[in-house]
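Input: one structure, supplied below.
Removed from the display is one protein chain of the complex; every other protein chain stays in position.
Chain lettering (A and B) follows the sequence in which the chains are written, and residue indices restart at 1 in each chain.
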Amino acid sequence: MKKTDFTKNFKEWYEGNLSFDEQLSHNVEDIPVEHKKDEPHHVRKKIRTLQKLENDERKATKFGYRVFSIVFCVIICAVLIGTVNFLPGFADANAPTANEVYEHYVGEGREQTGAVNTVAGMILDYRAFDTLGESFVLFTATCAVLLLLEKAKNAPVKKRETFTFSNDPIICLVVKLIVPIIIVFGVYILFNGHLSPGGGFSGGAILGTGFILFAMAYGEDVAAKVISAKAIKIITICSLSFYCLSKSYSFFTGNEFNGVHSIIGPGTPGDFLSGGLILPLNLAVGFVVCCTMYSFYMVFKRGRLD
Amino acid sequence: MNFLINYEEVTSMILFAIGFTMLVFSKNIMKKILGLNIMDTGVYLFLASMGYIEDKLTPIVPPTGEVNALDYINPIPAGLVLTGIVVSVSFSALMLALTVRLYKKYRTLNLDEIYEKCSKEDEEE
Partner (left out) sequence: MEFIKNFPFITIVLSLFCSVICYAFKDKKARFVTYFLLIISSCMSFSVIMYNLFSETGYFAYRMGHYDAPIGNEISAGLLEPFFALLFEIVIFLSITGGYKRLQKDVEESKQRFFYIMINLTHAALMSLCYTNDIYTAYVFIEICTIASCALLMSSKRTRSLVAATRYTIFSLIGSSLVLIGIVLLYSVTGHLLFPNIFETIQALWATGEYTNPLTIALGLIISGLAIKSGMFPFHWWMPDTYGTATPCASGILSGVVSKGYIFLLLKMIYRVIGPQIFLESGINNILLVFGVCGMIVGSVSAIRTSNITFMTAYSSAAQIGYIYMGIGLGTKEALLAALFQIVAHSLTKPMLFLAAGGLSDTVGGKQDFDSLRSSAHYNKPSGIAFAAGALSMVGIPIFAGFVPKMLFSISAFGHGFKTYIVLLALAISTILNVIYFLRTLVNIYSPAIVDIPREKIHFSKIKVFTVVVIVMAIVNLTVGLHSQPIISLFEKGIEIFINIR
């Protein structure tokens, strides 16, 4: 079997031979003095002293910069810890945050939203506008990364970029065993957001990880047939549009002067199909997160979504 | 002396200060990204410790039966942390994509060297 680039690079790094570490640390080296052939002696001496002064100044600037940054860190630490000193005590039942808002969320959350998990009820019903903004932060980041790194379909692929894990036997075997379990677990967490800890964000992250491992082990070409660029685009667009439209309906019916009342009720708490719009919104958010994670991996690796 | 009781908040402030200094003063872009993540981790620790109330349960209420709000901890900071984590991931992805593009052109991760090379290019134009 052919030895891969990965194992060669790993060996070199382990033995300390890899050269790109030098670029990461900006060592202040002394600039060597170069003399011309027919320079008189006093001029050479002057050039040497001037160069030594410049080297010393560069070292001092770097040292001064380091000291200043440490002093800055200590000052900020001191100010913030001084602030913490005056804050309410840890786990204090009389803290300002333990007020009527949280009592309403926990006490009446089950009746009003239908969700047994009060955190899910809070982020997808009481404060749904924040979560709408948050899903769009993910969408913005995806578009920004595509803007920076996307290559055209028929761009030539450089040899250095054909680095792949799929020739590695350990990764292939472990992924074959684990990825089905990961995906099922992710789907379970996604669907159970309103009944137990979980929800769109955690479930979506786990699903996305499952797909990334699948793409790593089987190769990106195989993964592209399963999850094509068109599929990712359609899922993202549909999930975000569904989120916008359903929350618009919810906000529109929430104000009495509009005269329209919502037909979606809270349902029976504890049932699978309960919580009003919480389950569909969890699914929408989960799919958006999953597609975002997967597209980050593919765009960084290959420059394309498939 | 509240800061002996609030040791979780003190830790989170130390993490925030270290991360903030790294973000502001590091010359290496990767260290700036690491500083951003450390700083956000400090904020999440602070939020999580703010929600906890002593001797109370997680806010998953039973499906039927009486619910006494004072038996459970505060769910609001948990929701705020969820949003914060997503924002942090998005920013890290954006900065890393920028780093990849800059490295391909300038072959260095040091911001000072990148600015020097840029000003040399400007002079040549």
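Note that a residue touches a chain if its C-beta (ideal position, glycine included) is under 8 Å from a C-beta of that chain, and two chains touch if they have at least 3 such contacts.
Predicted model only: the values in this text are computed from it and were never measured.
All shown chains touched by the missing chain in the whole complex, by label: A, B.
Interface note for the absent chain: among B:10, B:39 or B:85, the touching residue is B:39. Although one chain is not drawn, its touching partners on chain B can still be listed: residues 16, 20, 23-24, 29, 32, 36, 39-40, 43, 46-47, 50, 76-77, 80, 83-84, 87, 90-91, 94-95, 98, 101-102, 105-106, 111, 114-115, 118, 121-122, 125.
Residues 79-80, 82-83, 86-88, 95-99, 101, 104-105, 112, 125-130, 132-134, 136-137, 139-141, 143-144, 146-148, 150, 152, 233, 236-237, 240-241, 244-245, 247-248, 250-255, 257-258, 262 of chain A touch the missing chain (whole complex, contact as defined above).
Everything below uses one rule, namely that only the chains that are shown with their structure count from here on.
The touching residues of chain A, counted against chain B in their complex, run 23-24, 26, 65, 68-70, 72-73, 76-77, 80-81, 83-87, 89-93, 95, 97-98, 101-107, 109-110, 116-119, 122-123, 127, 130-131, 134, 137-138, 140-141, 144-145, 148-149, 196-197, 201, 268-270, 289, 296, 299-300.
Of all the residues in chain B, the ones that touch chain A in their complex are 1-3, 5-10, 13-14, 16-18, 20-21, 24-25, 27-28, 30, 49-54, 58-64, 67-70, 72, 74-79, 82-83, 85-87, 89-91, 93-94, 96-98, 100-101, 107-110, 112-113.
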